[in-house]
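Report on the structure given below.
Only one protein chain is missing; all other protein chains are in place.
Naming follows writing order (A, B and C), and every chain is counted from residue 1.
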Amino acid sequence: MISQLPALQVVIPLIGAPLCIILRRGALPWLVALLASWVALAMAATLLSQVGDGEVISYAVGGWLAPLGIEYRIDVLNAYMMLLVAGTSSIVLPFAYKSVAKEIPEEKHYLFYSGFLLMLTGLLGMAITGDAFNVFVFIEISSLSSYAMIAMGRDRRALSAAFTYLVMGTVGATFFLIGVGLIYAVTGTLNMADLADRLPPIYESRTVLAAFAFISVGILLKLALFPLHLWLPNAYTYAPSVVTAFLAATATKVALYLLLRFGYTVFGADFVFDIVPSSQVLLALALVGVVVASTVAIFQNDVKRLLAYSSVAQVGYIVLGISYANVTGLTASIVHIFNHAATKGALFLAMGCIAYAAGACRLESFAGLGKRMPMTMAAFVIGGLSLIGVPLTAGFVSKWYLVLGALEKGWWPVAVVILATSLLAAVYVWRVVEVAYFRDPPAEGPVLSDPPFALLAPTWILTGACVYFGIETSLSVGFAEQAALFLMGGS
Amino acid sequence: MILAIDIALLVMLAVVGIAIIRLRNLFAVVMLSGIYSLLMAGTFVLLDAVDVAFTEAAVGAGISTVLLLGVLTLTKSREKIPVTTPILPLVTVIVTGGLLIYGTWDLPRFGDPNAPAHRHVAPEYLAEATHETGAPNVVTAVLASYRGYDTLGEVTVIFTAGIGVLLLLSGSGVLRRRDPETPDEKPKSTA
Amino acid sequence: MEVLGHFNYWIVVVLMMIGFYALIARGNLIKKIVGLNIFQASVFLLFISFGKVTGGSAPIIAEGIEVYSNPLPHVLILTAIVVGVATTALGLALVVRINERYGTIEETEIAQMDGES
Partner (left out) sequence: MKHHLIPRVVAKLTIPGILLFALYVQFHGDYGPGGGFQAGVIFGAGFILYGLIFGLQNLRRVAPPAVTTAFIAIGVLVFAGVGIVSQILGGNYLDYDVLAADPHAGQHIGILVVELGVGITVAAVMITIFVTFAGRER
């Protein structure tokens, strides 16, 4: 049974999606989605406990050994990612029940939950597989379902945002495909481990260089690194609350995982950092991205949009850590993938609570919410503190390692930029807090109050995670450090 | 000989492609894109990919064209003339294309039987697949068995497209309908 | 021969770029979808070109045939074609909805309306 876990990890949510269509009545689709997600979470936890000490599980799908067949290859890094993805969906789905009831027409609920499970399946599949082409297939499963789910937002701009994402996402996936084709043409294999063996002798080949460029640009489009982030702000702003919370916490993170996987495992650190000037390129893009996105966030009047730009900035921090090319930087990146998922998940769920009560997330509608919706706004404040990186929150831990890694390299100007942009984050979080706590609620209009427990509980679980992982870091940092050592050691 | 036909087909494809960019009548564009797919299918046959050719003809010249025509009847069929000249896209395309040409430089010669892709993995399929799966069509054997998991993903993608189209277009009838007796489609305020 | 041996790839690259250009430079959403189709179909052709073996025949095992073309790119592209048509269907569904809600399928006009509302 336990040896079959890797396959079931993806297949359980995959089977859940069509089951939602068959059992389309009432709350059944939601229940199917919830169960599939919780089972996936339990399996991810089991897998992580098995590979925690640096072991690697290989699973031959169809019984065909790699490189003939498709291989699942689970190490501490992707088990960690799967735990993150399944964990987020397991917390978001209980929230979905009431939130979706309010935001999505009832006769489409079964389609919505089916689509949600497809997003989950796609992201898990991207994380688990050890086959370069199989990655492409699962990228498309997660992307296509995301396009449709984003378009379910009530504002018509959700449609144009989804279309923009569809165009940029497909360009990204096609670039990735071109890259995979090129490395296939010069190596004859698609299996990642096999590629890792066959690429080093031909590092000087121009084809390998072009393949690396196409795969990287394709993934960077997916993870929305500045200036390839143009699809992200509108998509996150106008998507239904649940979809935003799930995607913001996981989608760009799994793309970041792919960047690490292809960079370290497939192409190898020697190629990526010594032959190609990746470090310099990523450093420049990350720094500009962090500064520009944080600044733009300050001037947003829709809080969801503000948080979306903040996400672009956070992606910048994560890529920054990767660009250091040392263990501390890599640890910082991986731990920030986790911490930012918790932080943004909490913040976007708080947005979902406000959308549930007020219907919109415009800044002016926040006036007086500190009194009217104390629990929701308290969650927002804690999440905001974690976003800034205040001590005792998860955000502090990742920024600490990020600064540490920069100093290790002797890049003190980078450390200064990290601190300065944290101040920018403080400014945009403060703008919201000021309106919510120091401005009187409008005299007219309905009196708002905190949403029901079913919405508050998931929000507070993630908010609690922001605090918990700020104090007790042995789990998040522990696994991240192991994953970083594993990647660096494997090169 | 094959190379000559191949090149001729490719040049025709390029001509059709450029015509698609230049034409503003979208009906003509859609018809040309169908022709593009047919030419592409012909090229696939020439390159021994009969299964792919079959599929490209059915999908590109069939489904896609029908869908595009269907959408055209719902929208305007003339493209507007752009206000600005697109410099940035042109630069992007030239850089991307340049990088690809650069990348092709170290590729094995077209049709080279000693290319790495033909020396590793593929020979094992050709030698073993029919014996192990009983299917003379190696493409089917690899598709359904060796890489069956990709195919499960492919079905899931199709499933996703079906769900996505239903999410977007079912119900929410903001429009007048010809056959009002369908019970499961009532107007929605959220639409 | 070396130049001729790569000429095939170069035209395929040109085809890809024609589609890519139509996708990113054109403002009409339907034309973008057509551009996307051309771009992807040309990428498929690149893969199939990698699979061709001079003197080979289609990879259906039969008596008396010794040389076959590489079946693996064919398998990959079969999957990719399906993914492509799925994307097209979803994109067109979005176009229909956009046309209903905005009354236009021109990108510039949509962006203008987005900016106003």
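As a working rule, a residue touches a chain if its C-beta (ideal position, glycine included) is under 8 Å from a C-beta of that chain, and two chains touch if they have at least 3 such contacts.
All values reported here derive from a predicted model rather than from experimental measurement.
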Omitted chain - touching chains that are shown: A, B, C
Chain B, residues in touch with the chain not shown (by the definition above): 50-51, 53-55, 58-59, 62-63, 66-67, 70-71, 73-74, 132-137, 139-141, 143-145, 148-149, 151-152, 154-156, 158-159, 161-163, 165-166, 169-170, 175-179, 181-182, 184-185
In chain A, positions touching the absent partner: 4, 7-8, 11, 14-15, 17-19, 21-22, 59-63
Chain C residues that touch the omitted chain in the full complex: 58, 60, 78, 82, 89, 92-93, 96, 100
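As a convention for this text, only the chains that are shown with their structure count from here on.
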Arrangement of touching chains [line / ring / star / complete / other]: complete
Most distant chain from chain B by Cα centroid: A
Euclidean distance of C-alpha centroids - chain A vs chain C, Å: 28
Sites on chain B at which at least two other chains make contact: 100, 104-105, 107, 115, 117-118, 121-122, 125, 147, 150, 153-154, 157, 160-161, 164-165, 168
Multi-chain contact sites of chain C, meaning residues that touch two or more partners: 16, 20, 24, 50, 72-73, 76, 79, 83, 86-87, 90, 94-95, 97
Complex contact set, residues of chain A against chain C: 133, 136-137, 140, 144, 147-148, 151, 156-157, 159-160, 162-163, 166-167, 170-171, 174, 177-178, 181, 184-185, 190
Residue ranges of chain B in contact with chain A within the complex: 99-100, 102-108, 115-122, 124-125, 145-150, 152-154, 156-157, 159-161, 163-168, 170-172, 184, 188, 190
Residue ranges of chain A in contact with chain B within the complex: 14, 17-18, 21, 61-62, 64, 67-70, 105, 107-108, 111-112, 114-115, 118, 121, 125, 133-134, 137-138, 140-141, 144-145, 147-149, 151-152, 154, 178, 182, 184-190, 198, 205-211, 213-214
